[in-house]
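What follows is a short report on a single structure.
For this view, one protein chain was removed and the others were kept in their places.
On to chain A.
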Amino acid sequence: MEGELLEADIVLASDLSFKKIQSHEKYPKGQSRGRWKHLKQILQAENFHDYPPEEPNYMNIESPPSTQPCKRICDITGYEAPYVDPRTNLRYANAEVFKTVRSLSSEQVHQYLSIRNAAVVLK
């Protein structure tokens, strides 16, 4: 290892005295799959519906949808957007923005839509 690296000491040592099991023993090389679960899997395994409903848990403390009127802003400029382009589904503020909307490539449109989670994903 280069001297500069050793001096900066940024690489984690593979053996540490205070550990009972070293990580390279615990996680042998080449077996990286299935060591962890996604949060979704963790939550599914939790059986929240078996827990008493009056007890707070990760699922039921999640906040509900907003009751305030949904704010619609122009996807491109951020102005308030009274209009929606029926072809691209982008929201726009005025005729000038509409010109830009129509000049966007379909890829850009897709990106704009995916920002607010409205893009159609074809599978």
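The criterion applied here is as follows: a residue touches a chain if its C-beta (ideal position, glycine included) is under 8 Å from a C-beta of that chain, and two chains touch if they have at least 3 such contacts; residues count from 1.
The rule we apply is simple: contacts and distances are computed from a predicted model.
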Chain not displayed: protein name in its UniProt record ("3-methyl-2-oxobutanoate dehydrogenase (2-methylpropanoyl-transferring)", "tRNA (adenine(58)-N(1))-methyltransferase non-catalytic subunit TRM6", "Actin-related protein 5" or "Integrator complex subunit 9"): "Actin-related protein 5"
Residues belonging to chain A that touch the chain removed from view: 1-2, 4-5, 8-13, 16-21, 23, 26-27, 29, 35-39, 42-43, 45-46, 51, 54-58, 61-68, 70-71, 73, 77-80, 93, 99, 102-108, 111-112, 115-118, 123
